[in-house]
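Handing you this structure, nothing more for now.
Only one protein chain is missing from this complex, and each of the others stays in its spot.
Now for chain A:
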Amino acid sequence: MSTDTAAPANAHGAPPSPPPPLRLVHRGRVRQLDAVPADRTLLALLREDLGLTSVKEGCASGDCGACTVAVADHGPDGALRWRALNSCIRLAHAANGCAVWTAEDLTQDPLIARTGPLHPVQQALADAHGSQCGFCTPGFVMSLFVLYQGRPAGTPVTRDEAVEALSGNLCRCTGYRPILDAAQAMTALPPATVDTAALHTLLAAAQPAAQPPAPLPDTAAPAYLAPRDLDSLLAARARWPHVPVVAGGTDAGLWITKQHRRLTQVLDVSRCAALQRIDTQDGPHGRTLRIGAAATLHDAFAALQAHWPSLRDFFGRFAGQPIRHGGTLGGNVANGSPIGDSMPLLIALGASVVLLRHGARGPEERRLPLEDFYRGYRQTALAADELVGYLDIPLGNGTAWPEVHAHKVSKRFEDDISAVCLALALWRDTEGRVVQARIGAGGVAPVPTRARAAEAALRGQLWQADTVRAAMDALQSEFAPLSDGRASAAYRRAVLGNLLWRTWLATAAAPDAPPVRLDEHAPWQALLQTTAEERA
């Protein structure tokens, strides 16, 4: 076990209560680990405590995927959920009650039917010469294993699916071609099925006891508290407002690995059933899409994409898949980074954030337009006893905002942070007049922000070149972006306007004209097609 079992006293002077036992489903049984510190990462637990050294630390920031493990649990809908997660920045306790696999487990787990000396995923990768130095390989194996598990046996994997599944894995040796080939070849090998019935049983047996035991302990602050019901969660928040709040942990992990902070206490909101939910509600102003703060980015994006299919490519560029599987929309919003990509979009969609606090008669809600939630660089309106509860996205009487355009510009297309992000929601009448426009911008101000001047320049005007030019001018003059390693202020300002211009060009282009965007899948494919024709 780690050496820091003697945790320092908390803000109230009392030492934290001992961490709850941690149970994992591993190689066909439930393994219990005691006294795992609140800030132990899953990577450290697997490598150092369980000796599973195939799990590699490459970056310790969730960017390279060498630490990727496969995790299965019962998702919010109760169904078996397979996820590839970055163990380097995931708290070990966040895996409590889950099944975990590493690369060496695939040939050792009695729940996996053996078809040969290697699992088909591994065999395909070896056959395709997909490993050179091999250090990233176990992480690729696990991303491929989750891709493999998430589909009916034998169904072919497309190139796009392979790229998406591997979007969080970096390889410095191969150039990826053989790995993508392996992803497409693996399902043609004899299938290795997982005994899901046994897995369900084991998962049920591994479930942690309800937390905390009511009533809340009087003196000892929790070392790791992950309440499932909202009342307990809010009560804990009110009682211990200084305890760090963690959701998906994709940011909190960095406090540990990069800022070298010790967290002796953690309040984990990700187990709270009420906050995991995504549903549609009817209210006085029409329908609302309500996304719980603990819903994963993956699930949240899927729900948004169901209403606005054009957002698919934008969501595909949000981090890598393991981060989308692990991180939460609420965490992204609460974190308040000016370069977070979900906020400009949510602002454009007119989203409100619902803040929750413990009340005598149940949870008390406070609702703010998202753009008003941000008060300064990494500062929000969240009070010490509040938690981000829900994101409410108005749907009107169908889907509000018939047109939504989201743009992101970054050095690398996949898994990179925006230099500039622009989201535009547009409602045009039959004559082409802009009835309503909302614009969210990222990377151009200390906070994710709303471009009100540009909106005003569009509102009531015909959607045509001179209108858009005027809105571009407004957009470029209403922010004072900074220069940093991602981009200069001048570039950010210019591109912010150009992205609006590109939106206009895309809407105005003739159907058979060459595409105007490189950052979307369809034009990218169209370009390839013409390339192929010329080559034929």
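Points worth noting:
Simple rule for what comes next: contacts are C-beta pairs under 8 Å (C-beta built on N, C-alpha and C of every residue); 3 or more make two chains touch, one makes a residue touch a chain; residues count from 1.
By definition in this document, contacts and distances are computed from a predicted model.
According to UniProt, the chain absent from the figure is "Putative xanthine dehydrogenase molybdenum-binding subunit XdhA", selected among "Peptidoglycan glycosyltransferase MrdB", "Putative xanthine dehydrogenase molybdenum-binding subunit XdhA", "Sugar ABC transporter permease" or "Energy-coupling factor transport system substrate-specific component". Touch with the chain that is not drawn comes from one residue among A:S17, A:S87, A:T137 or A:S270, which is A:T137. Checked against the full complex, the one of A:S54, A:T296 or A:S352 touching the unshown chain is A:S54. Per the touch definition above, the residue from A:K258, A:H285, A:R367 or A:R452 contacting the chain not shown is A:K258. Within the full complex, the residue among A:A70, A:L85 or A:L125 touching the omitted chain is A:L125.
Annotation for chain A: contacts to the undisplayed chain at residues 2-4, 6, 52-54, 56-61, 63-64, 66, 102-104, 106-107, 117-118, 122-123, 125-127, 129-138, 141, 159, 162-163, 166-167, 169-180, 257-258, 260, 262, 320, 409-417, 419, 484-488, 491, 494-495, 498-499, 501-502, 505, 509, 513-519, 523-524, 527-528, 530-532, 534-535.
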